[in-house]
Structure formats: structure tokens, C-alpha cells
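Left out: one protein chain. Kept in place: all the others.
And now, subunit A:
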Amino acid sequence: MDDQRPETADPTAAHEPAVPEVDLPGDAFDAVLDSLDDRDPDEILRFEGFSVARGAEGADEDLSGDAADAYRLDPADGDRRTGLTERDLHEALSERAAAVTDWYVFERVVGEFGPRRAFLRWIEDADGETVETRYAALAEGIERAWGELKITATVTDRGERRYDVRHADDAGIPVDELDAYEDPLDARDLVTFDEKGRYRPLKTAPSLAGGWVFPDLGPRDLYETVETIYPATVANWHREREDELDVTHWRETMERQSGIYGVVKTWDRGEGHEHVDWVAEACCDDSQCLKRREWEYDEDTDLDVDGGDGAFPCREPCSVVVSAARKWTRLESEQPRTYEFDLTPSEKEQVEDIIDAVADGRTDEIREADTKEGANRYRTRFLRAKLFDEDGNLGGVPTEPDEE
């Protein structure tokens, strides 16, 4: 079968990554022995493509006394199939070190905890690809995106997984040109402030600063690093994959609030959800938050705004949104009034430009002398000088009519 494949006929044919040579580390072999010890004889331990069990099978009566300590291999693929000594077993497993180390990584190093296991398996598509394909891909480096992170998974010649985590913007930068960290908890300091030194109230805002790298993490530490940078995102992503994501919609979330936030309940007046569309557009857009909003107005009523494309879901309005909603509840209880003052067409457009620039966080990008930009500082100062009276009233019109 194999020899029917044109192996070297065309050197330009799709580059097939080579499967790396893997040595079987002692701790992986010991874990296999432990695991067999914990099993009843005849209860098999499965690896990809073969299995191992303790004890002799019925057919091998000649093994007599030592039978219980012997191992067997199935399928044996040319190796001795039954009555293997520990040494034989070691030899056989060394031949199959990729599959054994793969088992060891997920069963012993990564462990059972659902979110962690699912995340680490997802990184290398362990539920879709064979060990051989994965090890070949890992040898070249498997890259995954998670929010603004770029995760690169590799495998050592002992079958251990190593991960490089950094800001996606720092892709390709040599490790020694970045600040390198080892302890996942150090990530706490990396997520506290944005590039301009401003406090980040929302960890999933796309404002993660770069310039750092965790160049050589093991599987558990990778999970902890991601958990520190984007808390609970893996857990929620995992629930979603299991079809168990518990979404709490807007109405229910607001109903639950108490204390100073209790007032937000009164914002929903049974007159539609336009106000919530605005909240979602203001706060949950991908430009503001990397979570994919899965909550809607209520179970039966979707918002008119798209939830975004994030890898991980948002299952209920977050505390930043609830706090802002409290403010809006008060502001939106005001009645509109008609104010009369004159603007030139360019001034009206300039007001729009200023609102856009603030809303899109672009004010810092507008150059000082670029007076073509409506939100330029000189333009804005000019507008203020021209249109504000000494009390700061736009167009000289007081906010409250009786202020005059």
C-alpha cells in the first residue's frame, strides 16, 4: 500500500513535515508501569494504534510463575506479543515512543480537569489528528490564536509539549528581544495596564500591551497563563463546546441586580430593546471586547447587533456593562429638549468627527497640525473659543432654561 504512493517522484510535492524522533523518557515509562499496576491483569491500557496489558493470556501457559508479571502487546507488529519482561516492554514502547509520550502528556501531565484538557487538546487537534501527524506538525510549531495571544506549541525529543505565548503583534520577534517570563502569575502585571499605562478594567478588551513572551511553558503553565490573561475564557469556551454554556441574557441579569445597581431594572420598560442594542454596540463590539457576545435581550428576543467573532463566548453582561448601564439608566430617564443655536455645515460635521474620534479611541492618533481632521486639537479649541460662552455653554445656550 505504502509503496504505491509516489514518495520522491516530485520533490516539489506538498511538503510533508517529518515525524520527529522521540526518546521514551523514564517518567513516561514509569507512568505506564504504574498505570498497568493499577489495573487488573488483562485490563488493557490503550495507546494510539496498540495496547498493553499485564499478565499472560490463556494461550501462554508455559509462562507459569512469572505470568502475572509479564506484559503483552497488541497488535505486536513483529515484536514479541506476550510474556514480555519489563525490559522487553521498554524496548517495545521505545519503538512506539510517540504514542506513549502522547498518552503520558494528556493522561499524566495535563490531567482530567475538563477546560484545561480540552484546551490543550484543541491546540494540537488531538481529537482529530493522529499522533504521527501531530508530532510532525508540532515539530514545526503549531500556532493558535486566543484573543490577542499567539500560542505556538512544539514538542521536544522526549515528547514533552512546550509552548511559546506572546502578543500576536510580536509574532516573529526573537525571544531575547522581548521580556521573557516563566511564572504564569507574572502575567498579572502584563494585563493591568495598556500600552499607554492606563488601567484595563476589562481583561478581554483588545488593549493588551505587547513586548513580552513566555517562551517555554509546559502544558499546565500554558493553561494558567491563558487563565491569567483572559480569566474564565477557557472554562466558558469549554462549556460551549460541550453544549453546556449557561447564557444569562440582559433582562435576567438586570433583574438580579441590587444595591446601587438595582436601578438598572427600571431601564427596561417593555418598549423594545433599542437601548440594549446601543449598549452592545458601545461596549461589546469586537473593537472593544474580544468575547463573542452570546447573551441577547432575553431568551426569545435577539438584539439587532452582531455578537462578534471572538474565539470565546460572553455568557452574560459583565460588570463593566452593568456599571455603565446604571449610568445610562439615569441619563436616559431625562426627556429630550430643543436647544437652538447655529452651526455652519462644517461645524456640524466637526462635532460628528469629534464624537467619532472619541468613540473610536483615535484622538491620540490625530496629529497636532493636521487641521483637516475635525477632531484635531487646534480645530477643536477653535470651535470651543468660538461657540462656548464664559460658562462653557455651547452656542451660549444654557443647559437648563432657567439658568439665564
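We take it that a contact is a pair of C-beta atoms (placed from the backbone, for glycine too) under 8 Å apart; a residue touches a chain by one contact, two chains touch by 3 or more; residues count from 1.
One rule holds in what follows: contacts and distances are computed from a predicted model.
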Study note, to complete from the structure: Its UniProt record identifies the chain omitted here, from "ATP-binding cassette domain-containing protein", "Pyruvate ferredoxin oxidoreductase", "Formylmethanofuran dehydrogenase subunit B" or "Cobalamin (Vitamin B12) biosynthesis CbiX protein", as "Cobalamin (Vitamin B12) biosynthesis CbiX protein"
Revision key, fill the gap. Cross-chain touch to the chain not pictured, restricted to A:Gly141, A:Pro201 or A:Gly396, is A:Pro201
**Study point:** Touching residue (missing chain; options A:Pro115, A:Gly147, A:Gly307 or A:Gly374)
**Key:** A:Pro115
Review point. Which of these, A:Glu124, A:Glu148, A:Glu227 or A:Glu373, touches the one chain of the complex that we don't see?
Key: A:Glu227
Practice item. Tell me where the left-out chain touches subunit A, residue by residue. Key: 113, 115-116, 185, 188, 192-193, 199, 201-204, 227, 231-232, 235-236, 239, 246, 256, 258-259, 315-316, 318-320, 323
